[in-house]
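The following block contains the structure, expressed as structure tokens.
A single protein chain has been omitted from the complex, and every remaining protein chain is retained in its original position.
This part shows subunit A:
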Amino acid sequence: MRQYRTPTIFVLVVLAVLVLIVLATPAGATRAAWVSQDRVDVPGLTMAEIRFGVTGGDDVATLTNSSGFGLAYRPALAEVRPAGTGTTAEHLAALLATGPAFSYHPGATECSGAAGRWTATAGGPVDPAGDSREPLPEGAAETLCLAVAPAAGQDEALRALHGRQFDVVTTLEAVPAGGGSWSRTDSSWTARYVVDAPPAEEQPAEEPTTAPAPAGRCTADGKDAVLSWSWAGGTDPAATRWEVLRRPGTGGEWTSLRLVEVGAAPEARLTHLDVPETDGGPSKNVPYEFTVRPHQAQEGTAQETTAPGPGLPVWTLVSPGNSKKLECQAVRP
């Protein structure tokens, strides 16, 4: 019995060793490897923002850049709106019909002089031709001036709008100076435009179609006649009295007839006695001419001197026959 126990144990030991060998043999899928890893933190990023300010009014605005980086700007759109009392949409339409032009001048406080950096028509986009943006450095402030130029040849239409007020609303665009896709167009500036129409041209004097009204009048009233006239000159020194002059209607030297006081309306009253009869009897009476001239007192003297009265009328009167009445025959201005 004992001689068979030893081989059995031997076989069992061999089988156990075989099992250990099989279990200890690495399988084909085993891919064990060393790995080492380390890391550092990367900071987050916050994108900047365009901060573009527009302040001011009338025709000059102040542009500011507080973005923290350089900007470039340009006017993008110019719109016109009615403003002020009484200005209506019809007035706006009339203004737009004249085609006013808007020009923008960067860095200026007065728009006169050089041509604008940008131009636009009312209600339309500002001319974007070429590299049209103007730099606005970080932290900088710059002025922008707007000039409105009426269209040529529209004087008559503009005169109808004289004094009308309109608001010119300019939308400004700002982008980073270095480029990119960012753009801001939420800043605008309102300037007031008051139409200042050119004065009307002097009209040539028209030829009178009727005879001019006489500078003097003659009103006969029976035995008397009243001569009246207008007088616009000689205010310094002012006329104090008028001297009535007379001469025959056939001509000759003027002779002084009398002095009359200055009234509210210059006039002189004549009687039939102021028209002398001729030596041939009443039937031979002839017309006489009368005129007046201012009689001015010379300053600093008590004496009065005569002065010519150019432009004053000449009246022609006659006392016909033995009527003892006066008739006005003519008045020459």
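The rule is short, and it goes like this: a residue touches a chain if its C-beta (ideal position, glycine included) is under 8 Å from a C-beta of that chain, and two chains touch if they have at least 3 such contacts; residues count from 1.
Everything that follows uses one rule, which is that contacts and distances are computed from a predicted model.
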Item checked: Undisplayed chain, where the name is taken from the UniProt record, one of "RNA polymerase sigma-70 factor (ECF subfamily)", "Phosphate transport system permease protein", "Oligosaccharides import ATP-binding protein MsmX" or "Alternate-type signal peptide domain-containing protein" -> "Alternate-type signal peptide domain-containing protein"
Notebook entry, point to check: Per the definition of touch given earlier, which of A:E49, A:E156 or A:D221 contacts the omitted chain?
Noted result: A:E49
Next item on the list: Quick one: say which of A:G86, A:G179 or A:G251 touches the chain that got left out.
Entry: A:G179
Next item on the list: Considering the whole complex rather than only what is displayed, give the residues of subunit A touching the chain that is not shown.
Entry: 3-4, 7-8, 10-11, 14-15, 17-18, 21-22, 25-50, 68-69, 176, 178-182
